[in-house]
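Omission of a single protein chain aside, the complex is shown with its protein chains in their original locations.
Labels for the chains are A and B, by order of writing; each one numbers its residues from 1.
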Amino acid sequence: MTMRTRRSLSIFAGTIALLTAAAACSSDDPASPTGESGATGGDLTVAGPIPIENLDPHGAASLDGGTQLAARAIFSQLVVSTGPGEFEGELAESWEPNADTTEWTFTLREGVEYSDGTAVTAADVVASFERVLAGEGPLAGNFGGYTVAAPDESTVVFTSPTPDAAFLGKISSFFVTPQGAAEEGFFQDPIGSGPFVVESFEPGASLQLAPNPGYWDGEPTLDTLEFQSIPEVAARMTALQTGEVDVTWSMPDDQIAALKSDSDLTVENVPSPGVITMWMNSSTPALQDPAVRRALWQAVDFESIIGSLYPETGSPADSVISPAVLGYAPQEPVPYDPEAAKAALDAAGFDYENTVIRWQFSQANFRNLVDAVVSDLAEIGVTVEPLEKEQAVFLEDLLALNWDMNLQQLGTQGFDAATNLGRLYTCAANRTGYCNEQLDQILAEAGSTSDTALREELYAQATEIIWNDAVGMYPMFVEQPYAWRTSVEGFEPVPDGLPYFDEVAVSGD
Amino acid sequence: MTYFIVKRLAIGLLTIWGVVTAVFIVVRLAPGDQATVALGPDASAAEVAALRHTLGLDQPLLVQYLSYLGDVVRLDFGDSYRFGRPAMDQVLERFPATAELTLAATVIAIVAGLILGVIAGKKPGSGLDRAVSTVTLGMQALPPFWVGIMFILIFALQLQVLPSAGGGSLANLVLPAVTLAIPFTALVARMTRSGVAETMSEAFVQTARSKGLTETQVLTGHVVKNSLIPVVTVVGLQVGTLLGGAVIIETVFAWPGLGSLLVSAVGNRDYAVVQAATVLIALCVIVLNLAADIINAKLDPRIRLEARR
Partner (left out) sequence: MTQSDILLTEAPGPVAPPARRRRRRPLAAIPYVIIGLYVLAATIGPLLIDYDPVATEVTERLLPPGSATESGTAWLGTDAVGRDVLAQVVYGARTSFIIGIAVVTACGLIGVVLGALAGYSGGLPDAAVSRTIDVLMAFPGILLAIVIAGLLERGMHVVIIALSVGGWVGFARLSRSITMSTRERDWVDAARIMGVSKAATLKRHIVPFLTGSVVALATIELASAVLSEAALSFLGLGLPPHIVSWGQAIAGGREHLATAWWITVFPGIALTVLVVCIGLVGDRLTRRFTRKRD
């Protein structure tokens, strides 16, 4: 497909050949593979929404979407989460917690090798985990106080000072690398045990992969796999429609309709753990009263907003965490009722005149949503000042509680409520200005038992408190949209937007 | 000449020091640092503080500045936390793509600009002159990102003759280079026009005409050569502006260059990359300005280099 485009360009190309010759040394030509056949696996070009800047799954970028995406192709996890509370072993064949979930023992799969032929050992797992802890990156934050040991070649034991029932969910973001990963330059040309091996890598621009013939679960069918970074939405959509790119995801709703009408494309949404979350800072005097927070929530016509702005990927939420997550419990929806909202605010003595609610967000794609919500609140006389901040500023202010309202799409790592509710809503975390000892107790108990049914029950109780006290508005569950060309076979959309490609093939077109 | 070059190099070094210092201050003035961004929204304040300590970001600014300055002198720009490799490596890897893009845009702009400028300047005040003036103003008045996206929709989506995004092949270069060249072409055309208009009236052109040279010979042999000087100066001075424009063009067309790297590095507070990229850009601007002055001296012996600041 790309071939056709390139050929018709030869005339243009000639005219500027001269000037490019000077800079020819620049980008190593991706030696475009010429096998345009349908017989074998074919060549797949993928452009996700986030660039791949770093292949090191242990360090500062460990939880970055781009790094995680690449790591899933190059390295192997111990376990893969397949749904709420469900896991499949990858490097690990089996695993078991002790009674109070402070100790997790993993038995490794026999005979798994890195692409250079050496065996994956328990010592590698230990070294990788210790590297994560030493790096103090975002992933390390999940494993405070943890230690790891390898009693024998194929057994790894993780030990936590406090009970940690959600360990499996957290460890599913952890990738095992050879011990050489600590050496400088390893990730320029890394060796892993995943389905693909790195051919070339231009950080932030493109990553070229080839199948790993020794992959334990069978060599992938693709001939080549390329990840490209295309930040501008219009360019990415065009590239998909012209066939320069075969797979993309996280398209804005307004683009999905156009893609759906293209018969060369398949568009599919899967439920994701994402929830549009609008925390209201309970430590702001004006928002201290739960009745006020609930009233504000009630004053926004989320049903029309979602129906108009997110007809494809949004659905009204009925909980703090999504149904795709362990611990989900549906709540009574908050109906749109501006009169009741106004009355409740009046009753609570809300100061319309002198209150300006500072609402921070950092992603430009939230602008329409923010505008619409601000408009509805203005209808009942509440003034909200939207503050679009640069990511770094947003994060700094977020932790400092320097906001009255905050907008994020919150996911739940490992599909376990522990990483969302358990981490964000405790008094100690102090993330929302909200503090409730009863909630703290419930969350602590839920985090320290391995009894799944009991955990689900406890998280349901926690959700009810958070929902009824309106720690935030939780208006919308987000679906993860994917689009791929019909020539792509075997592509499996995944909820977290980090798909795998080892079972994908491209038929000739 | 040698004295001039030495003096300019000394000023250049001073400028680099200024840039090095300015960029250090500027990136640290901005709220949020790499500890905040690296740990993301799920981190606790204690985790951020711990990482900040590990990275040495809690040291007094002066201490940080001196150690940074010492490293820069040894051409060590530190490691990028984001890319997990030496910052200068990452910057140099992206540099050729930006050089290619700006070079292509410059060539397009000079060729097209000279042609337009000569057409307009040949008969100053004529309808053609005014038409070219208005068109070139229009070219400077279009927001480049808008033009870029329109190009993608027209040439990649509708006509399907050019690829929409990415780097690596010549076909990929066409749209971004043309988009970047548009305002620059207008500038060159306007400079050329006034140069040509001036030269056309000068004595040596009359002489050349009276010697029986054709109008084309007069134009190419005398007029254009004399109008080149301001054009060369501007090309040298425009490098900085071009790189600024490249930031936007590279984002629109997913062109893997320095501009998009710089913007994302600032966003990520990747100090090492910001500093390395800024110093490299400054170096380019300084060297190219010097080159422009030397070329001008060669073009016109009347220009005494020493006379310029």
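FYI, a residue touches a chain if its C-beta (ideal position, glycine included) is under 8 Å from a C-beta of that chain, and two chains touch if they have at least 3 such contacts.
Just so we're clear, the structure is a prediction, and the values are computed from it rather than from any experiment.
Enquirer: Please provide the labels of all shown chains that the missing chain touches.
Expert: A, B
Enquirer: Considering the complete complex, identify which of B:5, B:45, B:247 or B:297 is in touch with the unshown chain.
Expert: Counting the whole complex, the residue in contact with the absent chain is B:247.
Enquirer: Out of A:94, A:162, A:308 or A:468, which is the one that touches the chain we can't see?
Expert: Of these options, the touching residue for the absent chain is A:308.
Enquirer: Quick one: which of B:51, B:72, B:116 or B:282 touches the chain that's been left out?
Expert: Only one of B:51, B:72, B:116 or B:282 touches the chain omitted from view, namely B:282.
Enquirer: Out of B:57, B:187 or B:223, which touches the unshown chain?
Expert: B:187
Enquirer: Which residue numbers on chain B touch the omitted chain?
Expert: Where chain B meets the chain not shown: residues 11, 14-16, 18-19, 22-23, 26-27, 29-32, 124-125, 129, 133-134, 137-138, 140-146, 149-150, 153, 157, 187, 190-191, 194-195, 197-198, 200-201, 229-230, 233-234, 237-238, 240-241, 243-244, 247-248, 251, 259, 262-263, 266-267, 274, 277-278, 281-282, 285-286, 309.
Enquirer: With the missing chain put back, which residues of chain A would touch it? List them for me.
Expert: For chain A, the residues touching the absent chain are 233-234, 237, 252, 254-255, 258, 304-305, 308-309, 364, 367-368, 370-372, 374-375, 378, 385-390, 392-393.
Basically, only the chains that are shown with their structure count from here on.
Enquirer: Can you work out the whole-Å distance between the CA centroids of chain A and chain B?
Expert: 36
Enquirer: Within their complex, state which residues of chain A touch chain B.
Expert: Per the stated touch rule, the residues are 2, 5-6, 8-9, 12-13, 16-17, 19-20, 22-23, 25-27, 29-30, 32, 47, 51, 53-56, 59-61, 63, 136-138, 141, 185, 187-188, 202-206, 228-232, 234-236, 238-239, 241-242, 244, 390-393, 395-400, 408, 413, 419, 423-424, 429-430.
Enquirer: Which bits of chain B are touching chain A when the two form their complex?
Expert: Touching chain A: residues 30-34, 36-45, 47-48, 50-51, 54, 81-85, 90, 93-94, 96-97, 99-100, 103-104, 107-108, 149, 152-153, 156-157, 160-171, 173-174, 177, 251-254, 256, 260-261, 264, 267-269 of chain B.
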